[in-house]
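A protein chain is absent from this complex, but the other protein chains hold their places.
Letters A and B mark the chains in the order given here, with residues in each chain numbered from 1 onward.
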Amino acid sequence: MRRANLIAKNNLSRCIATIVLYAITAIIIFPIFWMLMTSFKPSAEWVTYPPTWIPQNWTLNNYSSVIFGGNTSQGMFESSMGPYLNTFLISVIATVIGVSIGLLAAFGLSRFRDNKVSSMISFMMPRMFPPIAMIIPMMIFFQFLHLIDTYFGLMIVYVGFTLPYSIFMIKGFMDGLPIELSEAAELDGMSNFKMLFKVWIPNIKNGLMTTTLFLFVLNCQEYIFATTLAGRQIETVTISIAKMFSNQAGTFYGPQAALGMMAAIPTIIFGIIIHKSLAYGFTFGALKR
Amino acid sequence: MKKKTVALFTSEKFIYKLPANVVLMFLVFVPTIIVIWLSVINFAPTQGVSLNDASFIGPGNYIDILTDQAFLAALLRTVIITAVCVVVELFLSLLISFLLSGKIAGKSILFPLLIIPLMIAPVVVGNNFWLLFSTNGPMNQIISAFAQSQVQINWFTDAHYAMIPITLAEIWHWFPLTFLIIYSGLAGVSTSETRAASILGANEWQIFKDIKLPKMKKILMIAIVIRSMEAIKVFDTVHLLTQGGPGTATETISYFLYKNGFWYSRISFISAGAWIVLLICMIIFSTSLNSVLFKEKKI
Partner (left out) sequence: MPEIVLENVVKKYGTTKAIDNVSVTISEGEFCVIVGPSGSGKTTLLNLISGFVMPDSGQIMIGRENVEKIPPRNRDIGMVFQDIGLFSHMTVRQNLEYGLKLRKTDKSVIQKQVNEIADKLKINQLLDKKPNMISGGEAQRVAIGRTLILDPPICLFDEPLGNLDANLRVEILEEIKYLHKSMGKTFVFVTHDQEQALSAGTKIIVMKDGKIMQTGHPLEIYHNPQNRFVAEFFGISSMNLIAGRVVDLGGSVGFESEGMKVKLKDDLKQYVGRRVFLAVRPLNIYLEDQMHDVSGFGTVNLIEKLGDKNLVYLKVGGDQKIVASTPPQHKYSLQDKIRIGFDADKLHIYDQEQGERLI
């Protein structure tokens, strides 16, 4: 009978834990849910009070204004497809370069078992410094090099500021490789370079994919450099959203939400794809697998 | 000496790190030098002192900025936001990780959902929270329901409340990062130890408190350092939603530097501020990491 009580207590605590967990998750998802719903709301429902949680009259107008440009009852929109593609282009290239450079540097650290803080601090600096602190000097520097408002300039910046994540996530995955792998390759007479491509990379494919997608997500989200070092000729989605927001004093809820959803969906999908491996990636090698 | 230097620069290790170092040179070292240079001259384009006219004034800017109330206030605000974010997120992460360690139905669905906020661009997050905290928005509605009376807070124009949506937006966006770090740390505790504790009679909570938590020092430190690094940079949401206002209620250090640089063109002034912030960050982060990583060496 004592056993039955124990089982009951166990089940009760499991129940409570499940409820609490689902409640917390619901709260966390709520903002996304709200944005999603708003993106389908007609302008009549944007500022009603109390606000409607689920649109009474679903509409796709918000999306069409954002994708094709157009006229809603209060103003004209430019098509956001240009910026969308820009963001995609810049992010993809910057990500590929970022992962490649990060890969090499991570190998330099991991293969040679360099875990000194001094070696790692310099690679962390791009992320340590508030971008705003770097903006003014960079504007001067870029002005000098004629890199303002260029794809190349922006890409370099993107590469630089995702480099710390790239290096340390990949290093973490590399540190998790069993030492026998390298020892066997050494015995086969492989040079380090060959070892990197023939042994190490194939074995961290999952980790590389995770790092790549995460870097892509980070690059898509970037705003401050895009808007200060580019922004006139080259507009990214983040700039579009900010512009739309400030141009209309933040009152075009529908289209804003629609553009927000469009910006968010790809990154959400990538996040879901890599979520398991991301957990390990964010320990940056601190855990022995 | 010469031999050593040559050896250093041609060592294999160096070559692999070279591309990264080149990028760093370009994006970090050069700007840093420029910042330092800017901070010791008196460049102020809107006040008639162009780059060519500027002259060396040594520590002048540093004195100005360190005695500037707004700068110090902004620093304080940033420290407070960082602390609040870190503490709240650590607590939430530990709580959720603990709850997830039991047998929960649908764990594999919950997990990706919890990660989503990190995937949303900060400007979109700002946009989102604008919707949520607008005067006619759901936040006010929910609070009214709890308070049993009509509550209509103007979150973004009331200095008492403006910090709240900003801070919540930050927590919401970055929480998955902290959570993933903590979760893996906890999950990484050796199964033999947790099973041994289990068979000795420990329930989930006791395993969490007695076995898992004590081993989390390194991971907790990593989480705190990384999260703090991201937190001090708060900018996108502030820029979008409040522009540092109302007044200076949400002026974080990033926004202070932005305002003074882009609105008032006090370039040299903020360069001194920027350099101070850079120094503080470098010192704090390298010492914290040092203490964690050195512990590892003992074994």
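FYI, a contact is a pair of C-beta atoms (placed from the backbone, for glycine too) under 8 Å apart; a residue touches a chain by one contact, two chains touch by 3 or more.
Remember, predicted model here, so these are calculated numbers, not experimental data.
Asks: Using the touch definition up top, pick the residue from B:Ile153, B:Ile211 or B:Ala231 that touches the left-out chain.
Replies: B:Ile211
Asks: Of B:Ile115, B:Ala197, B:Ile232 or B:Ile270, which residue touches the hidden chain?
Replies: Considering the complete complex, B:Ala197 is the one touching the chain left out.
Asks: Among the options A:Leu6, A:Val20, A:Val47 or A:Ile265, which residue touches the chain absent from this view?
Replies: Answering carefully, the residue with contact to the hidden chain is A:Leu6.
Asks: Since one chain has been left out of the picture, which residues of chain B touch it in the full complex?
Replies: 190, 192-193, 195-203, 206, 210-211, 214-215, 299
Asks: When the complex is taken as a whole, what residues of chain A touch the one chain not shown?
Replies: Touch with the absent chain occurs at residues 3, 6-7, 10.
Keep in mind that, in the parts below, only the chains that are shown with their structure count from here on.
Asks: Under the definition above, what is the set of chain B residues touching chain A in their complex?
Replies: For chain B paired with chain A, touching residues are 12-21, 23-24, 26-28, 30-32, 34-35, 38, 92, 95-96, 99-100, 102-105, 110-132, 134, 136-138, 141, 172, 175, 177, 180-181, 183-185, 187-188, 218-219, 222, 226, 229-230, 232-233, 235-236, 239-240, 253-255, 257-258, 261, 267, 270-271, 273-275, 277-278, 281-282, 285-286, 289-290, 293, 296.
Asks: Name, in rising order, each residue of chain A that touches chain B in their complex.
Replies: 13-14, 17-18, 20-22, 24-25, 28-29, 31-32, 34-35, 38, 47-51, 53, 100-102, 104-105, 107-109, 111-112, 114-115, 117, 120-138, 140-141, 156-157, 159-161, 163, 167, 192, 217, 220-224, 237-238, 241-242, 245-246, 250, 253, 256-257, 260, 263-264, 267-268, 270-272, 275-276, 278-280, 282-284, 286-289
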